[in-house]
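For reference, the structure I am asking about is given below.
Complex shown without one protein chain; remaining protein chains in place.
Moving on to chain A:
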Amino acid sequence: MAETKVVRAVDGVSIEVRRGETFAIVGESGCGKSTLARLLMRLLEPTEGAIAFEGRDIAGIRGRDLRELRRDMQFVFQDPFSSLNPRMSVGKLVGEPIETHRPELSRMQRRAEVARLLRTVGLRPEHADRYPHEFSGGQRQRIGIARALASNPRLVIGDEPVSALDVSVQAQVVNLLHDLKSRFDMTLVIIAHDLAVIRHMSDRVAVMYLGQVVESGPTDEIFARPRHPYTMALLSAIPEAAHGRAKTRLALSGETPSPANPPSGCRFHTRCPFAREDCAARIPELRPAADETRVACHYWQEIAATRPSAGLTPADGRSEGAQRRFALYEAATQAPESKTATNAEA
């Protein structure tokens, strides 16, 4: 009889999210980042290991404890088109979590609360009577955020919260999340594949490959001095929106192997340009490297010595001329008479 295949989508991951920070989990398709997010949220239960939230293990809780957890921890989904019930008005959509988590509120209080939440995310109270299809992608994502905020969560987990949006709208939602985080003293966990968004939003980051964390640490440090070859390759693969900045690309051959049948030893060794013979045999542990970072690579020190400039150059690659125009644009959008001072997304 054939053996049942087990896919370890997340395998031996340890991360620590500090109160008040934005923690990012980054990786390409199939690295297990979304599964990890669902584990944190307790939408999935881990087969092994523990997840502690504010000191308490949440891995096996159920009933009232789980309901309370759902109040303190909320989720923002990637696709604003499929995560909102099209048959519910915005007022109902945002009112529902209020009803669940704060049943003591009267109907009038709830309606006032919906209005307050809509204003908080940059929508108007009268939007409560409309339905999801009447809104643009960015506005729908705002509705999703209002829903997440309804229970006054202390932790919000966003799984690719801006990747379905156009760039100009993406910036609106990135700024909104940033503002809400500081205004409500929240902790944010962002799962994303876009490294520029990650760099912009997060304080610390964990890089995942095939179900494991290969490198973690302060975002600025990881981007300036990536130590794991996969992080180097990932950073060097991103085309940058500035002209004439040729990068030395650390090209990876092939594609991510199937998580159902991961390579032996270091899971990255089949694609690693620095792989040596014993990488196929020995599993590297995630160990403290330097400057609060942790790296899972046997040879990171030697690799770093041969590639002193693996990180990104510190200066903004965009020309002075362009930056001057950006400043003019920014000043104009901030101007009081400008229609952008209030939310113009109608």
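Just so it is clear, a residue touches a chain if its C-beta (ideal position, glycine included) is under 8 Å from a C-beta of that chain, and two chains touch if they have at least 3 such contacts; residues count from 1.
We take it that contacts and distances are computed from a predicted model.
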Exercise. Mind telling me which option in "Oligopeptide transport ATP-binding protein OppD", "RNHCP domain-containing protein", "Branched-chain amino acid ABC transporter permease" or "Acetoin utilization protein AcuC" is what UniProt lists for the chain we can't see?
Key: "Oligopeptide transport ATP-binding protein OppD"
Exercise. Looking beyond the chains shown, say which of A:Thr4, A:Ser29 or A:Ser106 touches the absent one.
Key: A:Ser29
Self-check item: Hidden partner chain, touching residue among A:Glu99, A:Asp185, A:Glu255 or A:Glu285
Solution: A:Glu255
Quiz item: Just one of A:Arg111, A:Lys181 or A:Arg318 touches the chain that is missing; which is it?
Solution: A:Arg318
Exercise. For chain A, enumerate the residues touching the unshown chain of the complex.
Key: 28-29, 136-139, 166-172, 174-175, 178, 193, 195-197, 199-201, 223, 233-235, 237-245, 249, 251-252, 255-256, 312-319, 321-322, 324-326, 328-330, 332-333, 335, 338-340, 343-346
